[in-house]
Structures are given as C-alpha cells and as structure tokens.
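First the structure, which I've put down as structure tokens, then a few questions once you've had a look.
Note that this is a trimmed complex: some chains were dropped, and none of the rest were shifted.
Per-chain residue numbering starts at 1, and chain names A, B and C are given in the order in which the chains are listed.
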Amino acid sequence: MLYKVKIVVMPRKGILDPQGQAVAKALDTMDYKGINSVRIGKHLEMELEGENQQIVEETVKEMCEKLLANTVIEDYRFTIEEA
Amino acid sequence: MKFGVIVFPGSNCDLDAYHLVKDVLRKPVEYIWHQQNSLKGYDCLILPGGFSYGDYLRCGAIARFSPIMQEVVEFANRGGLVLGICNGFQILTEAGLLPGVLLRNQDLKFYCQFVHLKVENVNTPFTNFIEPQKILKIPIAHGDGNYYIDEKGLNSLLEKKQVIFRYATAEGVVSDEANPNGALFNIAGVISEKGNVLGMMPHPERAGETLLGSTDGLFIFQSLLNYLEKL
Amino acid sequence: MKETKIWQEMGLTDTEYQLILDGLGREPNYVELGMFSVMWSEHCSYKHSRKALKMFPTTGERVLQGPGENAGVVDIGDELAVCFKIESHNHPSAIEPYQGAATGVGGIIRDILAMGARPVALLNSLRFGSLDNPRVRHLFSGVVAGIGGYGNCIGIPTVGGELYFNSCYEDNPLVNAMCVGLVNKNNLMKGWATGVGNLVILVGASTGRDGIHGVTFASEELSEASEKKRPSVQVGDPFMEKLLVEACLELIENNYLVGLQDLGGAGLTCATSETASRAGTGMEIDLDRVPLREKNLTPYEIMLSESQERMLLIVEPSKESKVMEVCHRWGLKATTIGRVTDDQILKVYQDRKIVAEVPARMLAEEAPIYSPLALEPAYIKEISDFNLDKLPEIVDANRVLLALLSSPTIASKEWVYGQYDYMVRTSTVIHPGSDAAVIRIRDTHKGLALTTDCNSLYTYLDPYVGGMIAVAEAARNIVCSGARPLAVTDCLNFGNPEKPEIFWQFQKAIEGMSEACRVLQAPVVGGNVSFYNERNGSPIYPTPTVGMVGLLENVDKRCTQAFKKQGDIIVLLGNSYNELGGSQYLLQVHHLVKGKPPALSLEQEKALQENLYQAISQGVINSAHDLSEGGLAVALAECCISGGLGAKVVLKKEDLRVDALLFGESQSRVIVSIKSAGIPALWQLAQKNGLEVNAIGYVGGESLTIKVDDREWINLTIKEIEQSWKNTIAKLMS
C-alpha cells in the first residue's frame, strides 16, 4: 500500500523561535495588528510504501525521533492516509 | 601524535583545519572520509566547519548518521579528544556528544567577522595553554550559531564548568553588544562533561597565521599539543 | 498565420527563421526550432555584440586562453594559471532575488570548473534603485542573501565586489557574479567533444522543467508581458554543486576526461552543440537516458531545461567505469547519454526515434551576426552643457563630507560582505573593505589581487571616457594593493541594442575600455554581455563592469588603504583639476547629473600606476588608497576610518574651486602614507616617472582636519566620520 504522510515539526513551547519572531515583527511593521504568538516550523510531505497503517505509523514515528525532529527543541505530529 | 579531519559531503573547512595542523603546527594529519569505519591511531579528531549535507533540514542533522559518526561516538566515549568547529559543533550536539542546540542566528542573517572570546575555563585539554585573563580574537562565519539550552541544562553546564568560551568585547566584557547571534549566556563554546569533546562556533583554524589577521586560534591547538605530549 | 507565431513566440525573427530553413533545407520540427531559438538568442549567440567585441585586445604574453572558452586563463608562473570570468544574472534576480542571485553564483562557478580550475574566490557587482523603496529593499536583501547562501555553503570565499545605488536601476537591478579559479597548467580542460566514439556523460542534478527559455527571457526587455512569460524559476543547490566541483576536480586530476563543459543557459542544447562544434565533431544523445526529476518531460523540455548543477563530460570508453566510480563516491548521479560522432551533426533520440537532427555548428556558430545602427543619443548634448562657474560655492564642507559618507553608494558595505564568508579556505589576506581583495596562493609566495569596478554615472555622461575609467580604476585598485594587473573580464550591461542610441553607448564604451586595456596592458580574456536591461522602455545607465585580476609576486608586499602609523606623511600622487561632472558631490548635494566625466590621460595613469607599484614593492609605502567617488576628502576619511587614526591635511587652492579640490573626482590619483625616511625614495621615483607628488599632511590625532590654504574646511572626529559612514545601509535595511 502507498501512504501519504504529512509531518509537522514545530519549535517547542518556550523555545526561542527567531524565525517566528522575525515574521511577527515584519507583520507588525506591515500594519497587520492583533497578531499573537507566531511560530514557524517545518511541514514535510512524502509518500511511503508500507504493509498497513499501523506499521507505517511506527516507521514515521521512528523517522521523526531519529532524524526529522530534534526532540530537544521540537515537537512533531503527523497524519497518514492512503494515497 | 596524529590528527584526523573528518570529511562529510559538504564540509568546506576541512582543508583549513588540515593545513593548520600540517603547515603551521607541523604535525601528522589525515583526512577521514565519512564512510570510513575505523578510527585507529588518531589522537585528536577535528569535525570541521562547512555545510555537511547542505545543512538541509537542520545543521548537522544528516551528518550525524554518517557511518563514521558511530566511530566518533565510541572514540569520544573512550576519552579521545574531539574538536567540533562550527558545523562540527552542530553535528556534535545533534549526535548527543554535547548538550544544547544551535538555532538560527537571532536576526536570521549569516555573519562573517572577527569576535572576541572570554575563556571561562583554562583547565581543559583545549585551553590549558591560555592565560586566564587572555581574550581571544577569532572569526566566526555562520548562520546558525545561536546556542540554546534549557535552564536546568545551563545550570548544570555552569556548575561543571562546561562553558568554555563566551562572546565578549575586546576588553573582555560579556555583553549583548558583543553577542553576534543571540546565543544564550553569550555561549560560543562548550565542553563535554568528561572534558574531552569541545564544540565551538568560532573558527580557531582561521586564526593561525599573522597574515590572516590573528594567531589566537593557535592557543587552542597549542593546548591540545601540550595535553597530548603530557599523556 | 498560426505557424508564423511559433518562432516569433520563441523570439526568432522571420529572417532568422528563413536562415534556418535555408540551412537545414527543410522545416525544423518543434524541438529543433526550440533549440535554434535558444542558441540563436542574444544571450547565447552574441549576435548584436560580436562585431563590437572584436575591438578588445585579447592577447598577451601570459594569456593562455582568451575569450571563446568557458573562461579566460592567464599564466602566473610556478606551473599555475588563474582562470576567471564574470557573468550577469540580472533578469532572474529581478524576478526572484534570492534564487536568481544564487544560481548566478552557481553558474559562474561551473564556468571556472569547466576549465579544470579549482574555484577559489567570488566577487559580485550589484546595482539597485533607491533603498527608500520597499521593493528595492526586498530585491537587495534577497540578492545579498542568495549570493551568500550559495557561496557560503559551497565554501568559496566571496572576497569583494561593488555596490551602487541609482534610480536608473529601480526596476532592473544588476547582479554580476565573478569567479576566480586556480589550475595547474597541465590540468587545463576545454569544452571540446573530441575523439569519435568517446562517451558523453551527464553528471549532477536531474533534469526538471526549470528555466525553459531562460536565455530567451534574458534577451528581452522586462515588462508586464515578459513577466507572464517568465520561465519557471531555477532553484540552486549549492550542496550538489560542491560535490560536483570535488568530483570533477578528482576526475581531472586522474586524467579521466577528454572534455568538460558546464550546463548553463540553453542547457543540454548548448552544452552538446558547443562542445561538438568546437571540436568539429558531431554527437548522438539519447534522451531516455537523461535522469529526470519529473515524469513525462518532452524532448523539447529536456533539451531546453536550465536545471542547475549539471556538467557534461567527454570520456574515452575505457575510462567510463572509473568515471562512474568517482562520481558515485561523491554521491552523484552520472549517466552516459551519448557518444561523439564524426558527422558534425547533433542527433537527439527518444524512444529510439530521432527527435532532432541539426548540424552542431549551425546551432553554435551560425546565428546571424548583426551590425546594429549606432547614433549618438540626444541627451549627451543636453547634459554636457554645464557651466561650473554657475554652481554655488560650498558653504559647510563638514556637512557635505558627512552627507557623502552616509550616502549608500559611498557608505560602508559591511552590511553586505559581512553576510558572505570571505575567510573560508584561509587564504584571504586582504579582506573586503580595502581597494582590491588579495588572496594568497598556497605553496608559493604569490598572491592574487581581485576587484570589480564601473562608475556608470561616467559611462552615462560619456561612454568612451567612462569605459576607459572603468578599466583604469580597476587597475588602480589592483596596484594599490601591491599587485600588477594581469587581465580583465567584463560584463557589459546595457539596454536594448536594437535602439541606435543604446548601441552607440555600447560601441563607445568598448572603444574606451579597449584603449585603456591596451595602454595598461590588461587584455580582455573573457566576459559576458547583458542587453535588454530596460523596464517598459527606459534603459539603465550603460554599465560595463570590469573584473580585474592582478598578481603579487610576493604576498608579503601587499598594501591596504588603512593609515598605519602616527606621524606618517600623507602624500597625494597625481593632479587635481576643476572637475565635478559626474561626481557624487554633484549628484548628492546638487542633485545634478551633468557635465563631462573627469578627463583621463592613460599616459598619466600608467605613470601613476608604475610609480605606485615600484614604491610599494620597494617597501616605501605604508598605505595606498585610490581616489574615486567622493574625491580626496572621502578617500582621506576612509583611510582614517580603516586605520582608526586621524589626519591633518593642508591643501593649496591655486586655481581650483574648493568643492572640486575636496570632492572632485579627477582621475589618476592615489593617497599614500609613508614614513618620513621614505620621502626621498618616493620623490626620486616620481621624478623618474614624470608624476606629480605632493606631501599634504600627516597621520595622527583623533580627527580629520583639512585646511585649504589658511582656512579650515573640515574638522571632524574620526568617531563622527565613522558613525556617518558605518551604519547607513544597516539602518535603511532594518
């Protein structure tokens, strides 16, 4: 089966997010007001061959823990659907 | 006494570290290819600066899965000396050999310039040749050198004297204005608990000859040689 | 009716189409037509510029390779040669500044690599509109980040360049990138597909739909309509290029290659037809073997794609497996896509069927050559009518100096070069911030001095004199660093050459440059032409950027602009005249673009440079800085700032205006500082060379003061001066 996986990796709460800060500042100078807590992370999409949803889930989790996220500073979440 | 400079795809300061050891220190040195899986006969490993694997995803994140890194971890665990410079520092944190992480520079820009470093601990294999009050002038060149660690981590680093270099003014004042990248506590370099693995954002290999504008980087290498000779 | 449109849409004229019909003896198919249209585009064929470029002197004792190959090559002794070239990426950068500039850097690096050289330094020449405009700030910050992003990642130091702001570049910024490489003479490569039966190997990135018709786009004026037509933007991958550089250099070192060619504008079409045409051979390639990034690319798309980070190798069959082994070790895809044939025809196959079959030479060499009409533009007369006597005399020279120092064109460029890694490879021994950058050459005593220069205000007022000055100033910068000029690469940025006024500018500029190159003995060994730099009909100032490389026999003899020592005597070499035309003073203070640029006597210039070179190599000189934008007062201020030292200067007015004396931009002048013991030697030299020298003051204190006769006109602390100069660009950008 082919699965479509979407992974979101975000800086953890309380962790400095220079990119988010810069965007918040830029939006403010562009006169967008009332904007709060901008955070910027990564969005990954991939297609993955796997036996079943559960196995794919485990694989993706492992990939995130090992490579895709740095769990010292980032959280991740993902969705899997059949492609 | 043999040095090894590890070459990852995308390393680009490998050459500079190699030349410094070979032509300035005049010590034996070899390049070590990232796919190699033995580290026999080396006394000190240098993980050089550059953009290993393009620094895609996160700096150092992909390099740490190179075959050689398993050997580096074992080498370090056996007490071998490892110096990670810039990208090398990033790889060492990703590999868990050093605490903390290196985030994007606070204002998101890449900075190439000389900085001044206050040396916080001169009792390490990398700093024993440095006089306690000496301020080092060494260049940085990075976009991701904003050191971060949580409070507990920082306290533990301070307690165990693992913070080695801090960004300071030429007079040695640690201040915001002397901090080029937003690093927590102006941290420019940290050492492992056992004291044999050093990571630093500034490039000592770029400060090893008068015609390059500073020779202060030599203090670090001289310390290493001192330490190794006494072994 | 519908058919006539196809070639026109691809940018070919009816006459050009007829030439294709005649040459082929039949109608081209769609793929072939596409191949012609890119190869016969202005960008690839130089059809409007080729004749005029013949004016350049291109030979010299040291020249190993002049124009015509991927880059020029000059012998520097010790079995070594230096290889360099400059190229524009103006239009792509106007669309997507980061990627446009980044891929400009990537492209010029591959040109140097194609000669077999190791790229060791980068420079760039940048021109934008006013930073008050948010769109310009966006372009500017993107371009700088893109240049840094690529150069920093690949690990080649960006050691210099130039940066100008003028409203003529508002919608059409100029982004010219220069790369310098070093090569062992035995390892020099050429882009030749020699040896019938040899294999054609494509290595590097896979091919996608990037930049199809990029060169056609670069050969048109920018407009709303052209923006709709724009090709999909190329994204650079410096990491891939780093691997490509290392792998190709290893292949060359091992003698595995017969020929080497980069893929740039016009992609595979250009690389295959040019290599075959140069060697007088033909080539067969099989598109089924080209690694693709997406499915279902048509032959047309594959042949025209400008996907980055690809190189073409010509390899003897017996070495194929060794080549593959090296590429593989560097993690690169390499695929044999064809072979060299003897019939001089480029044959392209897909699915075993021929999809294009064209004489290689016809594509690469036989585009029509035009002799455009040249007419002096009307504006030249209008602006040259300028009476200096009507200009009000200066009141507050301190204010003027600070205003000039804080104008973005003159202010510190550290905001820019601080984002470039200019130290990697630990060979940069004069950093950005002096006249020319210097890199040492390892394992020798030698060094290379590098600079880019062009004051386009001068070329606008008088393209002939402006062209001469561009070369003279570049050479002066080289000599100020202690080197001798070796050779020139140029990037000619102009408007639409089909307009007689533009073509006149073009011709005049080349005439002037050629004259200066001849006298200063710096032949042109390569370059690039970028036409159609117009937006909705309004052209940029003619901007013939000069990239120059010089040689220091002994890198320890290098010299910078910074004042070094209290008490050193400040000496002005050269004469000052009542000249303010084209000056920054006239532009910034009086808002005038008028008059004639400063006059240039090439004989005087030569005498100055010879004198300065000798003085520096005798070790007499402690600092040297050429006078350019902002004149004497600005140059003195820069020497003070770089050295952190003040200066006391007294000038004689004689028959000069005070503003001309302080801020005029008379040519062939340099400020040096020198210990008093060195004075006799310098005077002796000057006498021999027939050069005017005047001691004008000494280094010291914490202020810069300038008296003219008895009256003090400038009195500012170095701190004040530095503050005006230092943070201008950073402030405008935050």
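Points to keep in mind about this one:
Here is the rule we go by: a residue touches a chain if its C-beta (ideal position, glycine included) is under 8 Å from a C-beta of that chain, and two chains touch if they have at least 3 such contacts.
None of the values given here were measured: they were computed from a predicted structure.
This structure file defines a complex whose chain copy numbers, by label, are A x2, B x1, C x1.
The definition used in the following text is that only the chains that are shown with their structure count from here on.
Separation between the centroids of subunit B and subunit C, computed from CA atoms only, is 36 Å.
Centre-to-centre spacing of subunit A and subunit B amounts to 30 Å, using the average Cα coordinate of each chain.
Counting only residues that touch two or more partner chains, subunit A has none. Touching of two or more other chains is recorded for no residue of subunit C. Every residue of subunit A that touches subunit B in the complex is listed here, in rising order: 15-16, 18-19, 22, 42, 66-68, 70, 72-73. Subunit B meets subunit C in the complex at residues 9-10, 12-13, 15-16, 19-20, 49-51, 53-56, 109-113, 139, 141, 143, 203, 205-206, 208-209, 211-213.
Residues 57-58, 61-62, 65, 94, 100-101, 103-108, 146, 148, 182 of subunit B touch subunit A in their complex.
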